[in-house]
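All protein chains of the complex are present and in place, except for one that has been dropped.
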Amino acid sequence: MSAEAQRPPFWRDVRVLGWFFQLAVFAIVVAIVGILVNNVRVNSANQGIPTGFSFLDQPSSFEIPGNDFRQSQPVRDALVEGVFNTLRVVVAGLVLATLLGVTLGVGRLSGNFLIRTITRVYVETIRNIPLLGLLIFFYIGLVLTAFPRVEDSWIVGSLLVANVRGVTIPWITGSTIAFLVVVAIAAGLAWAVNRWRLQVNERSGEPARGGLWAIPVLVLVGFWGAFFVGNGITTPELDGRSLEGGMTMQPEYFALLLALVIYTSSHIAEIVRGSIQAVPKGQVEAASALALSSWHRLRHVVLPQALRIAVPPIGNQYLNLMKNSSLGFVISYFEITKVTQTTVGNRSPAVPAFLLLIVIYLVLSLIISAGVNVVNRRLQVVER
Amino acid sequence: MSRSERVTDWLKANLFRSTADSIVSVVVGAIALFVLFRIVRFVFVTGRWEIVETNLSLYVTGAWPDAEMWRLVATVLLAAFVSGLIAGFIARSREIEAGVEAVSLSPRARIIELVVRLWPLLLGLALVLALTRTVMPVLLVVSAAVAVVLGRMLGRLLPRRSPPWLAALAVVTLLGVVWLMANGVGLESWGGMLLNIFLAAFSITLCFPLGVMLALGRRSKYPVVRLLSVGYIELFRGAPLIALLLMVDVAIGFFLPQSIVPSSPVRAIIVFILFTAAYMAEVVRGGLQSVPGGQVEAAKALGLSPISTTFRIVLPQALRNVIPAIVGQSISLFKDTTLAGAAMGLADLLNSAQASTAQEQFRGQGLIVESLVFVLFLFWVGAYTMSRESQRLERRLGVGNR
Partner (left out) sequence: MSDEMMTGSVMSDATQVGGDGEVMIEVSAMDKFFGDFQALKNIDVKVGRREVVVVIGPSGSGKSTLIRCINRLEEHDAGRIIVDGTELSDDVRNIQEIRRETGMVFQQFNLFPHLTVMENITLAPRLVRKLPAAEAEAKAMQLLERVRIPEQADKYPGQLSGGQQQRVAIARSLAMQPKVMLFDEPTSALDPEMINEVLEVMMDLAREGMTMIVVTHEMGFAREVADRVVFMADGQIVEVGTPEHFFTNPQEPRTREFLSQIL
C-alpha cells in the first residue's frame, strides 16, 4: 500500500477545481476590462482623439483665478496647480476639522446641559445634511449674497476682515520654509524637554509636569526663532476701499474650507464621543479605586484607550475630507477635479485625463492612509 | 421632594456645578438665546417663504405632470403598504424569537411613542402639508398612513418562513413601481426630491448583489479572487464619487459602443451602483467577520455544500448584524445623490432649489437662502429619520449582544 493517496480524476480534484475557478473569474474580469479598453480605442480612433498622455504637454488655454498661471503653460502645469490647490484646502481642513471635531465630541459629554445640548443639535443637524448643500449654502447664500463690499467689510479687530473679495486673516511674513524649520526645531526641543522631565520623574518621583515645561519652550523658542530668521506677523488693515496686510482667502476657497470643516467636524465629533463612551466603565472605576485624580484618570486611562478606538475611523474621515474636496469644482474652486474637468472641456482627451485624476486621488488616499497607519501602529505599540 | 426642589437640584447638577460652570452657562446661554431668536425670527418673520410655497411641487416631484399624478399616488400607497408588511413581519418575528407577547399600549401611549420616535418625519410632513393649498396631499398622507398600518397588521400574520419571499416582494415592488412611473414620465424628466429618493433606493438595492459578491470575494480562500475584490473595493473607495460621475458623464461614450450610450439618470445610477457596491462590500465584510468560524465548520461537518453554507448559514447571520450599517450606507447615498445633480445636471432637489431662484418673479432677490434652507430641511428630515430608525433597530436587534 502506498503512503500517498491516488490523485482523483481532475474534474473532481479540489485543487484543480480551485485553480479552474480562479482562472475563470480572472478571465471574466480580463474580458470585461478588455472590452471596455477596446471600446475606448475604437471610439477614440473614430473621433480622431488620441488615447495617450501627450495632451499633458499641450498649452492649457485656460486661466486659473487667483494665480499667475498663464494660458500658454502646458496642461501638466495646470494639473500641478490643481493638486496644490487641493492640498491647500485639504491640509487646512484636516487640522481645523480635527480641532473642532474633538472639541465638539468632548462637548457632547459635558456635564453642562447647555454645552451638551448645543453640540448635540449641531452634530445631528450637520451630519444629516448633504455636504453639497452646505457648500452651496456657504458659497451662494453666505459669501456671494451676504458678504459686504470692501468698504463695508465685516471686521473683527485685526483678526478677520470679510468682504466679497474673500476673508483676510493675520499671517506670517518672510520665508514660510524658514518658519516651518523653526517650528520643527522648537517642537523637537519641547519634545526633548518633555522626555527629560519624564526621566526626572522616573528617577526621583518628582511630578513630571511635562506640558508645563515643554509648552513654554515651544512658544519661546518658536517665537524668538521666527523673529531671528526674519518672520513677522502681518494683520489685515482696512483703509477706505483698500485692504492691506494679512492673508486673503479667495471666496471659493473660504466657502469650500468652511463647508468641509463644518461637515467633517460633525462626523469626527460622533467618533470622539463614541470612542470615549466605548471605554468600559470598569476602567474608570478601577482607576478611581487606585485613587487617581480625575485628570490622571482621563490622561492615563481613558484617553489612551479611546484614542486607539478613534484613530481608524477618524482616518476614514480624513480620506473622506480629501475626496470631498473635489466638490470644489461645483463652485469653480480650481482644485484638481475642476482643473481636469476644465482641461477636458478644452479638448484634452476625456478618458486619459480622468484616469489620471483618479490615480492622483488614489495616491493622495494612500498617503493619508499611510500617515494614519503610522499613528495607529504607534498607539498599538504604546498600548502593549 | 417638591417640584421646585427637583428643579433646583437639576439646575445645580446640570448648569451651575461650579463658578466656572455657571459663567459658561450664562455666556453660552446668552449666545444660544440670541441665535435661537435670530432663527425663529427668520423662520416666522423675516423669511420670505413665497418662493417655497410657489415651488413646493417642483421641489418634491419635479416637473411631474398633473395628468400622471395617479402613478405617484399608487407608488406611495404601494410602497407604504409593503414597508408596513415588512415592518409587521419583523416585529412579530422578534417577539417570537424573544418569546414575548406584543406589548399592548393604550392608543394615547401609542401615539406619544410614535411622535417621540418619528418627530422629524412628522414635522417635515406637517410643514409640507401646511404649505400646500389643496387637500389632495393631506388625503395622500392619511391614506399612506392607513396603508402602513394595514400592511403592518397583515405582516404580523405572515408565516415565519417568509423572509426570502418578502425580500423578493420588496425588489419586485421597487422594479414594478419604477416601471409604473417611467412608463408615464420618462426617467429624464424626473426631478425634485422624488429623483433623489429614487436614485438612492434603486441604487442601494441593485448594488447589493455586487457588494455581497465582493465581500465574499475579499474573504475567499482563492488568492486571485481575493486580489481582484480588494482591487475593486480600494479603487472605488479611493476615488471621489464626483470624479467618477464627471468621468462617466463625459467618457461613457468612449467605454460603450455608440449605439447603447444611456441617458444621464441611468449613467448616474450606474456610477452609484459601482461606487456604493465597494462600500457595501466593506459593510457586509464586517458582518461576515462577526459570524463565528464554528458556524462554517458545523455546516461543513454536516455535509452542506459551500453554496448552501454561504446562503443558508453565513449570510443570514452576517446581514442581520449589519442592517443598521446598511441603513447608514443608504443615508450616505441619499445625501450623495445631490452630486449627480451637480455633475450631470439632473433636476434633483438641490438643483431645483437653485433653479427656482432664477424664476422671473423671484430673480435677484437673494431668496437662495430661503429655498436652500427649506430644501436642506427636507434632506435633513429624510436622513435624520433613517438614522434614528437605524439606531432603534440596532438597539432592538441587540447587535453585539449576540
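Residue numbering begins at 1 within each chain, and the chains themselves are lettered A and B in the order written.
Convention: a contact is a pair of C-beta atoms (placed from the backbone, for glycine too) under 8 Å apart; a residue touches a chain by one contact, two chains touch by 3 or more.
Note that the structure is a prediction, hence the values are computed from the model and not measured.
Engineer: Just to verify: which one of B:162, B:295 or B:354 makes contact with the chain not shown?
Structural biologist: B:295
Engineer: Going by the touch rule given at the top, which residues of chain B touch the chain that is not shown?
Structural biologist: So the residues of chain B touching the unseen chain are 97, 99, 292, 294-295, 297-305, 308, 312-313, 316-317, 320, 402.
Engineer: If you put the missing chain back, which residues of chain A would it touch?
Structural biologist: Counting only chain A, the missing chain is touched by 1, 3-9, 12-17.
Note that only the chains that are shown with their structure count from here on.
Engineer: Quick check: how many Å separate the C-alpha centres of chain A and chain B?
Structural biologist: 27
Engineer: Could you please specify the touching residues of chain B with respect to chain A in the complex?
Structural biologist: 13-15, 17, 21, 24-25, 28-29, 32, 221-225, 228, 234-235, 237-244, 246-247, 250-251, 253-258, 331, 335-336, 338-339, 341-342, 350, 354, 366, 368-369, 372-373, 375-376, 379-380, 383-384, 387
Engineer: In their shared complex, at which residues does chain A touch chain B?
Structural biologist: Where chain A meets chain B, its residues are 18, 21-23, 25-26, 29, 36, 39-40, 43-44, 111-115, 118, 124-125, 127-134, 136-137, 140-141, 145, 319, 323-327, 329-330, 337, 340-341, 344, 350-351, 354-355, 357-358, 361-362, 365-366.
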